[in-house]
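With one protein chain held back, the other chains of the complex are shown just where they sit.
In this document, chain identifiers A and B correspond to the written order of the chains, with residue numbering beginning at 1 in each.
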Amino acid sequence: MKTLENLKYASTDEWLLVEGNTATLGVSDYAQDQLSDVVFVEITAGIGETVSKGSVVATIESVKAAADVTIPVSGKVIAVNEDLASTPELVNSDPFGAAWMIKVELSNPKELDDLMDAKAYIEYCETRSH
Amino acid sequence: MTEPTIYELSSAGRIGVRYPESDVPAFDIPDEFIRTDLPLPELSEVDVVRHFTHLSTMNYSIDRGLYPLGSCTMKYNPKINEVTSRLPGFANIHPLQPIETVQGNLALMYNLQEQLKEISGFAAVSLQPAAGAQGEFVGVKIIRAYHQSRGDTRRTRILIPDSAHGTNPATSAMNGLEVIPIPSDSRGNVDLVKLHELCDETVAGLMLTNPNTLGVFDENVIEVIETVHKSGGLVYGDGANLNALLGITRPGDLGFDVMHFNLHKTFSTPHGGGGPGSGPVGVAPHLVDFLPAPIVSIVEEATDEVPPLYGFTIPAKTIGRVKAFCGQFGVMVRAFTYIRMHGADGLRKVSEYAVLNANYILSKIRRKYTLPYNRSYMHEFVVEGCWSDAPDVHALDVAKRLMDYDFHPPTNYFPLIVHEALMIEPTETESKQVLDKFADALLKIAEEAHSSPELLKEAPHHTPVGRLDEVKAAKELVLCCWLPDRN
Partner (left out) sequence: MFIPHTKAETEEMLKSIGVCNLADLFADVPEKYRFPRLNLPSGVTEMEVLSELEDYSQANEPVSELVSFLGAGAYNHYIPAVIDSLLRRGEFYTAYTPYQPEISQGTLQAVFEFQSLISNLTGMDASNASHYDGATATAEAGVMAYHHFRGKRTRIILSPAVHPQYREVLCSYLCNYENISIETGSKEKGPFENPSELIPLIDDQTALVVVQYPDFFGRIFDYRILAEKVHENGALLAVVANPTALGLIKAPGEFGADIVVGEGQPLGIPLSYGGPYLGFFATKKDLVRKMSGRLVGETTDAQGRRGYVLTLTAREQHIRREKATSNICTNQGLMTLAATIYLSLLGRHGLKQVANLCYQKAHYAAQQISTIPGFELVNKEPFFHEFVVKCPKPVGEINRDLLDNGILGGYDLGIDYPQLKNHMLVAVTEMNSKDDIDVFVELLREAGND
């Protein structure tokens, strides 16, 4: 299971890359492994839209599961990854890079305190495995 | 062994059936409405017969062998049902004919309602819902309507065990209820402690399958139901597993408030490759007024000279109509035929042997398959399709390898609370010989999983196609074909 040190993680398996007041969101390697082959990604949040912590911003479908991607912070959407519609498999092959989903301008940076760092996330994932 | 599609078989100018010429004067069709392009294939009658006959040979079916699918109750489909349902007096009746001309149908439906009431211990039955899922929708809607009719609008949550069939939470969401999962305890029963905690005035009720999808009868079912009732909620019964209870116990007696039946499971009507089913709903006395409309009833009592006049009534607080016309009538005729042939004694035998058969298979395979719950089982049971010392092998591989032994696999990966689940329900119509063969196949596969796992991983070997690329199907999404002369 891969993680990147410089990211923050939510218990619902999303990661955030925080740069200044901007955060980029995607789903973790653990998530893509659980889902297995991703066949469809639909990003439902639009550019300019205000999203609140916990709201659904995308749906991912694989052959055996469908999952909602929720954003663990609030903000305004400033970019959306158009590539995922045509190449959903990026979620499996490059979950931390090319499969980024949305970028937001944070409205409440304090919410970042509720997220885990890589080490805590790894521990958390270990307790979940059957 | 690829069979061409009807589009690939199409040859311009062919037609499979002729009609007489028009015998009336000609009338023009307005130009703006005339369809200029009808891109349907053109086949002769022989083409059609051969094509579908070829397709049929690529299917497994009950007529061919055992389907040990847990919670599906794949019992033998009696051929007499196919005769009775096709009697012209049933097959050629228009749904809107005046009731005087359909007294036979109405009498049959009325009597089926009465039979289902008696079997389940409920006060009234609606035959309208088209399938189990629709029966569930009706049941949950009735629960909501009941609370709303009492002015109780706080009950917006519903409790659903983690072992429940996916239709249960889906149905609740469709009714605008929040789903609260309730765990099972170590014996596979509903966790009573959790239940006591969760039951409050925001809970509309509990959806309970009993026996549940693990195949066990809830040891505390009376207390479970009383707990929900005490907090003002109602209990919905998912009747998918009724095959274990005919003449054994009646859900209405146990305290269930509403339940759906699956005529295509318990009552032998055929599965047809995915339907049609039929999902009648039974209710306790306090819910009778809420049933979907219309219900068949006696509108004029019998006298010495004349039989009763049957007709339709609208329950006083009905939740409305859920299907056009009166339901899956053709399916009802089959279920009625089945119940009449069995009577009370026959139905009890059905459940006794359904449970005997399941337990027999279990007794033969339990030394090689992990049974997660140490309980006595009813008409089905769940084992793990994996072994810690054969880490590459999953339940899916066991399932696919069974096809090489000419068996349909059991239900896979359900219920969700069992790891690599294989849910096995043989039904009562399978003989000891078939069960022995099936158990032997499972034992052999358990051995192969350790000695030559590639036999499982590459299975099935003898079927018209091998394992299919489901990822490709979902990504490329080819959902239909077209005539070759069209892009």
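Everything below uses one rule, namely that a contact is a pair of C-beta atoms (placed from the backbone, for glycine too) under 8 Å apart; a residue touches a chain by one contact, two chains touch by 3 or more.
Everything numeric in this text was worked out from a predicted model, so none of it was measured.
Undergrad: Of the residues B:Glu118, B:Asp185 or B:Glu384, which one touches the chain left out of the display?
TA: Looking across B:Glu118, B:Asp185 or B:Glu384, the contact with the absent chain belongs to B:Glu118.
Undergrad: Sort through B:Leu206, B:Val258 or B:Val350 and give me the one touching the missing partner chain.
TA: Missing-chain contact among the listed residues: B:Val350.
Undergrad: For subunit A, which residues reach the chain that was dropped from this view?
TA: The list for subunit A reads 40, 42, 44, 61-66, 68.
Throughout what follows, only the chains that are shown with their structure count from here on.
Undergrad: Distance from the CA centroid of subunit A to that of subunit B, rounded to the nearest Å?
TA: The mean C-alpha positions of subunit A and subunit B differ by 38 Å.
Undergrad: Report the residues of subunit B in contact with subunit A in the complex, numbered from low to high.
TA: On the subunit B side, the touching residues are 419, 470-471, 474-475.
Undergrad: Which residues of subunit A touch subunit B in their complex?
TA: 37, 39-40, 61-63, 88-89, 130
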